[in-house]
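Have a look at this one.
Complex shown without one protein chain; remaining protein chains in place.
For subunit A:
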Amino acid sequence: MSDALSLLRLLQCSDSAFPSGAFAFSSGLETLVNEGRVQGADDMARLLEAQVIPRWLEFDRPFLRRAFHAEGPEALLDIDTTCHLQNTVERLATASRRIGRSLLTVHARVGTPGAEAYRNHLRAAALPHATGYEPVVQGMIGAGLRLSLAQAEAGALNTVVTGMTSAAVRLGRLGALDAQSVLAGIAAAMAEGLAGTAPAQPGAFAPLIEIAAQRRMAGQISLFAT
């Protein structure tokens, strides 16, 4: 695939208008905002650099890479199952599955190679509460769209980071322009992380967002599902 064509497909899939259901999740940010731990652009930049980006690089990234190289639905299902077993933060795992399955639905409808086959495989496996994780689907989709691995990784990390800043705007802790400043400021850290070697085994330690996501109280009035 030509560089321009793959770049255009990457831009399409990374666009905030691309439907994935991600708008409904804040990955613990809402709790942190409600508790006063994230109050503005500086806090947001620190949260992204210290928690969100490292968690993606160390946990999601290895699964995306495995899925990118996987051959066929059965191999993808094995990766998905491993992702489920290692995903110890229940609310973040649920969000990841819901976004991943939404992405799969969209790509199956638009005809991305491999998406329909994997969706049917998951339906046959009948494990909706244990499969369809976002990084697995992103890796499979990246390969199906014939993106480079580096493009697929950059697109996935960008989706996570822009999703968090968008949530901060809706929570009233960032203005829309502030959010763009935060994104511009954090881009170097994202690039540096992507340039580093991916861990062979997934594993993450991001207690602030992980515990915040779990701490959301039942019955609490929230703008986001996490």
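One rule holds for everything that comes next: contacts are C-beta pairs under 8 Å (C-beta built on N, C-alpha and C of every residue); 3 or more make two chains touch, one makes a residue touch a chain; residues count from 1.
Just so it is clear, contacts and distances are computed from a predicted model.
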Among "Secreted sugar binding protein", "Putrescine transport system permease protein potI", "PP2C family protein-serine/threonine phosphatase" or "Urease accessory protein UreG", UniProt-listed name of the chain not shown: "Urease accessory protein UreG"
Option from A:G40, A:P113 or A:P128 whose C-beta touches the chain left out: A:P128
Full-complex contact with the absent chain, from A:S6, A:Q86 or A:T105: A:T105
Hidden partner chain, residues of subunit A it touches: 17, 19-21, 23-25, 98, 101-103, 105-106, 109, 123, 126, 128, 170, 219, 221-225
